[in-house]
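Every protein chain of the complex appears in place save one, which is left out.
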Amino acid sequence: MKNSQVNVTKEIADDNYFYLRSCIRQNFFPGAENVFLDILKNKLGKNIIDNANHTSCTGIGYHSDIVPYETYQTMVARQFALMTEHGFRNAAVSCITSYGGYHEVLETWKEFPEEEAKARKNLKNATGRCFEIPENISHSCDIIYRFRHDIAELAKYKLINKQTGKPLRIVDHIGCHYAKIFPDKGVGGAEKNTVLSAVVEAWGGESVDYPERRHCCGFGFRHYLVKNNRSYSISNSKKKFESMEPYCPDMIVTNCPGCNMFLDKWQYALAKIEGKTYSGDKNGIPVLSSEELAALVLGYNPWDIGLQMHQVDVEPLLEKIGFDYNPDEKYLDANGNFMGKPEFIGCLD
Amino acid sequence: MSQFDFLQPKSRQIEIEQFDDRILTYVLEREQSFLTCISCGGCTATCSAGNLTSFNVRKIGLSLRRGNINDLSDEVQKCMFCGKCTLVCPRDINIRNVVLLIKKGIAQLETEKTL
Amino acid sequence: MRTMMQKLREDVRLKEGLNACMGCGICTAVCPAAEYFEYDPRSIVVTVQSGNEEKIRKLIESDTIWMCGQCMSCKPRCPRNNCPGLIISVLRRVSQETGAFVKSRLGRQQYLILKTIGTNILETGYCVYPASVVPETHPEQGDVWKWIYDNKEAVYERVGANLDKEGPGAMRKIGRENLDELERVFAESGGQTLFTSIVEYSRAYAKESGFVDANGQPDMEKYTDFLLNEDNDEK
């Protein structure tokens, strides 16, 4: 697909970030967050702070409605207060739900100053803290997008199939709360979002369009949280896989921790239920976040960045790129001792 | 019982390609006027059965067009064939006959199935 | 007594989410919930717009408002700049504040979510916490997750995380002083009130439905079991 006709230009801060972690990413892909910090600090020479005092923004609670909006605003205000106290004005957000949430709160405050006053009062009474409105809120994928060419220059690998010499065919999935709530806050806007496709192309891959590209992965908050509701979630992911299947993608790239997890796990669950995969093999389509993809092209050890934590095996992808890695280290702990391995990896036996 | 029984992927999205148009074709061959329905709901407003039950004639027409044969077969049973719908239709469609034909069409499909 | 409409209007999100609806269906067209449930965001907006007290009351007592997955796919498409997803949030708030949520199966699940996510938030500072993603109740998480779960310390350490330990890092232990602050934020801003409201209405409903212990008090364990297995009409 050609890029956006209506270019959404978005401000992305270029240094001095306050990192705000994601509940889901820390839980399922903690290596992705660590390597993101490492790339920024040690490859790009940026200043980014990882603060021990920030907590969940409670966004999952907010969207599953057990956390009221007033509380959510105050929690967001607390993160801003920590930034202010450390002298930071730029937030680097790992989670897409938080990212959308911070913007939602800021927009509310713009429209309804009395809500901001309330949040300030609540925060002051509860914690004694004060805050300034951040100058810039960017998602980690924005920052990777901004430095995609710098990363390309430092890259050890390209997103090219080493055997055929052809670019890898990569489909993307953009987390809904990245640009659907505020289209001008996402690179390329809500409809023809380019934040991931530009990254893929900058690193030598081919960004492949598919009809259900803009469809939700199906998290649905309360629908995944309650076991009996999960059919909603898997049904929507299935819709996406069916739509990708004819394009034979080599991988899926995501910017949202939740989507990354669901697209990985639901392939497995669908294989168990339907006895089929959407990848043409038994493994499934590997799903990587933009952080993990950046780390791969930069040549990080896949087991340092946590790729052994994916259900769909990433090794076939590493092989395609011609990545120099040691499969025997996949299940070694920090001291080099074998820590056992999953009973089963991939989707189908 | 599998540990995945709690997951039942499905979609209720209408897929036009998957319409079962056998009944629609049957009806249109015999009652061409149905083509001109504009879904105004005049029929439903006056319907004798509809005033007593959840029966909705306008929706029968839609189900027919969208090929929802399963919905149709139960629904048409509720019609009392009073014919008031036909009297009020602004497009002069013989709605009573449409419902009658749906019944016949479904019966015919059933017979074909058993044969 | 305040009318339903007044209660809804007190929320700024209703002002943000509802301008005027012309019933075009552009929201339902891309709604993941509409594809899965007997659900139509357009008709919810039309009901709220009508201001009909009776209809709105029925709505907040129904399963319908709990079907939205909050993806907000409806937001960028609406030709009148409405946001059905935001209107739903407001309906859900009022449903929980008034106790209407216990009248529907999906609404009653708020108790389950409170018990999992709510507890996680207050006790750990995270919405999701590895120890709470139990493989038995999350079979879809697969064998790799089971392996991670069984070898949490080693795996998280291997990938550079700081599971349950002091200092910064992924999945670090969030310190007591921070959790205290979080708790005070909840107390100050209505979060605690909502928790209490969900619990109290659920207890009353549990009692009413006969989930009681030997002393005639609500037996919330039994009730939780009931909620976990409550029949899914969709199946």
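As written, the chain order gives the labels A, B and C, with residue 1 at the start of each chain.
Here is the rule we go by: contacts are C-beta pairs under 8 Å (C-beta built on N, C-alpha and C of every residue); 3 or more make two chains touch, one makes a residue touch a chain.
Heads up, the rule we're going with is that contacts and distances are computed from a predicted model.
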Omitted chain per UniProt, picking from "NADH-ubiquinone oxidoreductase chain L", "Multicomponent Na+:H+ antiporter subunit D", "Heterodisulfide reductase subunit A" or "ABC transporter permease", is "Heterodisulfide reductase subunit A"
Neighbours of the unshown chain, displayed set only, are A, B, C
The one residue from B:Q3, B:S39, B:N70 or B:Q108 touching the chain left out of view is B:S39
Candidates A:P113, A:P211, A:G275 or A:G340 - the one touching the absent chain: A:P211
Selected residue (touches chain absent from view) among C:T28, C:Q70, C:Q96 or C:Q141: C:T28
Given C:T3, C:S50, C:N81 or C:T137, the correct residue touching the omitted chain is C:N81
Contacts of chain C with the absent chain, listed as residue ranges: 19, 22-31, 34-35, 40, 42-43, 76-81
Contact footprint on chain B, counting only the chain that is left out: 12-17, 32, 35-39, 58-59, 62-63, 65-66, 91
For chain A, residues touching the missing partner are 1-2, 4-6, 189, 191-192, 209-214, 246-247
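In this section, only the chains that are shown with their structure count from here on.
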Line, ring, star, complete or other: which one describes how these chains touch? complete
Measuring between mean CA coordinates, which chain is farthest from chain C? B
Can you check which chain pair, A-C or A-B, has more C-beta pairs in contact? A-C
When the C-alpha atoms of chain B and chain C are each averaged to a single point, how far apart are the two points in Å? 38
Separation of the C-alpha centres, chain A versus chain C, in whole Å, is 22
For chain C, residues that touch 2 or more chains besides their own: 35-37, 139-140, 234-235
Junction residues of chain A - those touching two or more other chains: 227-228, 230-231, 234-235, 239, 269
Residue numbers on chain A that touch chain C, as the complex places them: 21, 23-28, 30-31, 33-35, 50-53, 55-56, 58-61, 63-71, 73-75, 78, 100, 107-108, 111-112, 115, 119, 122-123, 125-127, 176-177, 179-181, 183, 190-191, 214-216, 218-223, 225-232, 234-236, 239, 265-266, 268-269, 303-306, 308-311, 332-334, 339-345
Could you please specify the touching residues of chain B with respect to chain A in the complex? 2, 4, 6-11
Inside the complex, what are the residues of chain C that reach chain A? 11-13, 15-16, 30, 32-33, 35-37, 66, 69-73, 75-76, 89, 92-93, 96, 106, 109-110, 112-114, 116-118, 121, 125-130, 133, 137-148, 150-151, 154-161, 163, 166-172, 174-175, 178-179, 181-182, 184-191, 194-195, 198, 228-230, 232, 234-235
